[in-house]
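Yeah, one chain of the complex is gone here, protein chain that is, but the others are all in their spots.
In this document, chain identifiers A, B, C and D correspond to the written order of the chains, with residue numbering beginning at 1 in each.
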Amino acid sequence: MSGKKIIIIGGGPAGLEAASHLARQNYQVTILEKESETGGHIKNDMTLFPDFADAQEVRKGLSDRANHPNIELKTGICINELVQEGNQWRIKSDNNEAITGDAVLLATGFEPFDARRKEELGYGIYNNIITSVDFETKLKEGKILTTEGNIPQRIAFLNCVGSRDEKTGNNYCSRVCCVNGVKLAISFKELYPAAEAYFFYIDMRMNGQQYEELYRTSQEKYGVTYIRGRISEAAATFDHKIQLKSEDTLAGLPLKLTVDMLVLLVGIESSKSTRLLAGQNNIRGNYGFAESLGVNRNDYQTTKEGLFLAGTCKRPLSFQETIADAGAAAIQIMDYLEKVK
Amino acid sequence: MNFDPLVIPFLAGTFFLLIVISVKYFNWIHKLDANQVAAIRKNIFSIHTIKAINEIFHESLLHRKIYRKNRLLGYMHMSLAFGWFLMIVVGKIESLFYYGSFYDRPWLGIFFKYFARTPHHYFMIIPFSFIMDLLLLVTLSGVVLAIFKRIRSRSLGIKKTTNHILLDRIALTSLWWIFPLRLLAESTTAQLTGNGSFLTGTVGMLMAHLPVEHIELPLWWAYSICIGVFFIAMPFSRYMHIPTEIVLILLRNWGAREGEQHSGYTDIQLNTCSRCGICIDACPLDFAAQINTVQPVYFIRDTRYNHLTQEVADNCLLCGRCVEACPVGLELTAIRQQVRQKAETPGKHYFEYNKARENTKKVDIVYFAGCMSHLTPSIIISMKEIFKQAGISYWFMDEEKGLCCGRPLRQQGYLQQSKELVLKNTQLIHSSGAKMLVTSCPICYHSFKEEYSLDIPVMHHSEYIDMLMNEKKLDLAPSDLEMVYHDPCELGRNCGMYDSPRHVLNKIGHLTPVESEKEKSLCCGGSISNMAIEYDVQSKIRNNALEVLTASQPDVLVTACPLCKKTFGQNGKVKVMDIAEIVAGNIKNRFPQII
Amino acid sequence: MAKIYDLLVKDVRFREGLTACMNCGICTASCPAAEFYDYDPRKICNLVQSKDEEKIVALLKSDTIWYCGQCMSCKTRCPRGNAPALVISVLRKLSQELGYFTESEKGRQQYAINRTIGENIVNIGYCVTVEKIVPKMHPEQGPVWDWYYQNAEEVVDRLGGNYMKEGPGALRIIPKESIDEIQKIFEVTGGTKLSNTIEHFSEDKANELEIPFNSAIEGNDYFNHVFTENSNQHQK
Amino acid sequence: MKDWGYKISIPRIIDLDRSDTSLYKQLVSKVPSAMKCIMCGACSATCTASNHTTFSFRHCHILFKRGQYSRLSDELDKCMLCGKCNLVCTQGVNTRAVISTMRLILSDMNNRNIAL
Partner (left out) sequence: MGMEIKKQYWNEYQKEIAQDDYFYERSCIRQTFFPGSEATFLNILRDELGKKIVDDPKIHTCTGIGYHSDIVPFDTTMTICARLFSLMNGAGLKNYVPSCVTSFGIFNEVLDTWKHYPEELEKTRVNLRKATGREFEVPDNIAHPSDIIYNFRKQLKLKMKYQLVNRKTGKPLKVVEHIGCHYSKIFAEKSIGGAEFPHVLAGMIEEWGGEVVDYPERRHCCGFGFRNYLVMANRGYSVANSKKKFESMKPYKPDFILTNCPGCAMFMDRWQYTIAEMEGTTYDENGKGIPVLTYEEMTGMLLGYNPWDIGMQVHQVQTESILDKIGIDYNPQDKYVGVSGMFLGEPEKPTNLVV
């Protein structure tokens, strides 16, 4: 029916999912992706929680569905301006290419917290302190080895790095680190059953289907040791291990532990482009995330007619939540395009 | 000629048996504890001894208990035991007639036919050999049944038979062979000498075409050897129960009971177990949870041979179904608790910290809800209501800062600690100045009755409510409730209280009897006595019991134990209430009803 | 009497030191005292924010609040921007004002500190000087210190000091004018009051414990008692 | 010898590099459900003994898990084994068995004079 044109900024899960819905309703969709490939952060992932689905398979499914005559995909393109003109939207990219459309879907996703901002945890300063992102990459390569090339006999995961932390300005909970950490711990024990895995946490927020069960499996089947307490500092020892200090708040005693590798479960932060584009259109909310009309009123529209939001540009969301969110956003866009003549 | 080397195996066996048995018995009697000795001294020359002999005859020989439970099984045991017993006795009399002297060589009776080869010179031969053949036939029928039981136990009403150790198997085989061999041996002799009757004679004739004169001697040898082997194996095998049961029956009738510590009496009980395996079928762990290595038969065996594992010792609900089923009436629970005993620090006060407070006001009764009741507040509320309605003043002893009654510790073998609690509670109860102690928890109830020596009566609330009703202090409104009642192990089997609850419930609604109730009632699975099993197993036992209890689809399953209520409640498929709740909900002129 | 908690909130350092605590234990993890004493800043914050008067009073009477070494490591790391060490300072202040400090072994020590550091500040304008580090009371200072202590003026002055003399330089005599102003400041701002309070409650405690007490340090049994008493019951 | 007036304090920290947690493996092999504990503390809340003291199943359990045996024996003795904790435990932990087994393991260690 309509030749209405929708511009989707961001070729991650949210962007692709929304695009494939819209395209199938005969809307013209342009996806703008800054990277050379679509897929967003799951490009880097080995598996997805809680069911250990093959991330690359899932990603392929996404991009296959988005491979549609009505969808035009532009990769390696960086947006530096997004403006509304009447009920048209114009986008300027860094190579000054102008693209216009009837509606825009902001699917600019998130950025993992930069662990270097937690100095006391020594990321980037000491060897064998890595983030969950690095860990996932190593998993994809099929082996987790220390800088010295050994199998870590003792590994520790630390929760809430860059989340629930006034000192980094992030008072919010990133929601996915708990379950993702459990997933990583299990994957590690799958690889090296003989090794010991410790998990430092404040609360285990297993707020999704099968999450709690996964948590329990990690304890019962894989023998992951959970210690309730936040690591206060990590330091390299003379023999290239990492010395950790925390309190075991359940025992009410300080605790010292030396490990071969420390994995920082970094939180979710708003992405640079979210901050930029949301800023330009005065929909920049807390912590630089884009702000919808309200989680309960309408979580997809913004104060700007025709500018829509989907996925983690709004707040931390799990993969499956993002997909659902994108679908819902697509419907909202269609409604909108029906109304505007 | 009245000696032949073939009697040597028999004699060897007999002497060996006599020596071993007397040594063992001497030790055991020697090791009896003070109370037991005192009891025996008191009753040995009294009517109790006559009672004992009577019981011995009925149980050891006729196996009346088993017979009552299961006729075929009863007959099997009787035919073997009593049949063989008579063959020995009658055989002796026969030889007495034949040789004219009572003090003649003891084996002559056993091998009578072999030695008494010239029958025709005395007239009693016909009746005697007829009787002997008859007895042999009876005994053989027992053997046949026994073998049949081994192959198809269910046909004799037994679901599972015991897995026996090698020694038992040897003894068993030799025992089985004694009688067929005797038949064959006697038959050959009968064929040669004509001293047989309807059985041996006939079988002899059937063997006519065989070279009987050559096979006679070997058969008698085999017969003698079997007896010898059986006698030698007996004191170390399950068959030790044959003589030992007699001793046990005597001691028991004289008032000896199992104590806290292992004693000679314990050894006697251990040796009285015939490993018949009847307890296996009685045990919920077996039929509900397929755990079949821990039942008394194995527990007693392992204890007797000193290779008891903690697993076996701990894995028991102490529900008492086995005690109720045991044909020789062993005090199985008492022995369990003995072996569970743990090391404790002598003189240490474990619960000094307790802040339990004494009663201050004047009251009729002390109410002790019990720890578990605090997890079923409805019971406590109901009891308060009942007291109110009946106008009873009470002191709620464990309302807060209460202590445990001490039974759980006792069950797990922490006697010293258990006693510490018993003392403290006793002191509190006595100081309260009340006339009676009422508890809502059968576990506490059992404990108060058995481990406490209180100077005031103790009642479980079901019993107490019954009393209030009889005293017309409580008037209940009938309803059309369809109810079934579950006998809690501790209240029913362990304290024998079956009628009060039923009496009360019948006043309120219609009480449908359930299969396996009262003595046979099933354990809810929640038993605090068993720490070896985990929740999944408990659930199996619970669900199995619920199947039986809810067969009639009642409106409500009533019990009289907070633990049973909680355990059954967890399943959620039927409404479970404590008797107190039902009562409180149906007191006349009161509304609204709780149900 | 005002609610203890309200008294706490009066102090800016308390408001600065404790917003909602999430019980992550990072303070305890980095706390030197937690490692050697039965001490857990997290529990203290949690207890205080519970506003349970009874518990807070018990806390003020306990050894617990006196374990902290005021190194402030907890402030650096707290993800909620709290500073347990500041909370401790306020608790200690209150414990002293209410006289609870004499109820605990570690609390009673305040007397000794008041008699040494406290008096030094108002009398000579230094917290410590060479002559105040008496080798007898400071065995760990070692032989070099003994030597230094005996030759204080010679050594200090060689090292560019101005030992107990007029004019600038290390360990000079602090002019009377300054001392007077210090003392005035102490009077005006409650420093003297606090000092007297400590003195007063300590004397009561000394009488209660029947330990001789006098205004001097030399031959003051109560001073020696609080200065050296150690029940060694400070670890669980 | 010089009188210092004090001794160098010993750390009371849980040192997972040194402390021996093997006994916990022993415990779990005997009472597998111990692993299901999520340290929610429902047991301690209902406990008859903790009505009178600070005794806490949860706390004993974590100390044992972390190899802090020296602090433990006296605590464990406070338990009355009444079994309320078993009933309230949402995870189906066989709490009494855990307590009892910990007691047995520890007393066994003491009997064999193995320093804890």
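Rule of thumb we're sticking to: contacts are C-beta pairs under 8 Å (C-beta built on N, C-alpha and C of every residue); 3 or more make two chains touch, one makes a residue touch a chain.
Computed from a prediction, not measured in an experiment: that's the story for all the values here.
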{"item": "Contacts of the hidden chain among displayed chains", "value": "A, C, D"}
{"item": "Identified contact with the non-displayed chain, of A:233, A:247 or A:260", "value": "A:233"}
{"item": "Residue of C:102, C:116 or C:220 in touch with the missing chain, whole complex considered", "value": "C:116"}
{"item": "Residues of chain A in contact with the chain not shown", "value": "116, 119-120, 122-127, 233, 235-238, 243"}
{"item": "Chain D, residues in touch with the chain not shown (by the definition above)", "value": "2, 4-11"}
{"item": "On chain C, residues whose C-beta touches the chain left out of the figure", "value": "11-13, 16, 32-33, 35-37, 66-73, 75-76, 89, 92-93, 96, 106, 109-110, 112-114, 116-118, 121, 125-130, 132-133, 137, 140-148, 151, 153-161, 166-172, 174-175, 177-179, 181-182, 184-191, 194-195, 198, 226-230"}
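FYI, only the chains that are shown with their structure count from here on.
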{"item": "Chain centre separation in whole Å, for chain B relative to chain A (CA means)", "value": "67"}
{"item": "Sites on chain B at which at least two other chains make contact", "value": "none"}
{"item": "Where chain A touches two or more other chains at once, by residue number", "value": "228, 248, 252-255"}
{"item": "Complex interface listing, chain C residues touching chain A", "value": "22-31, 34-35, 40, 42-43, 76-81"}
{"item": "Chain B partner contacts - residues on chain D that touch it in the complex", "value": "31-33, 46, 48-49, 51-53, 77-78, 80-84, 86-88, 92, 94, 96-97, 100, 103-104, 107"}
{"item": "Interfacial residue positions of chain D with respect to chain A in the complex", "value": "12-17, 35-36, 39, 58-59, 62-63, 66, 68"}
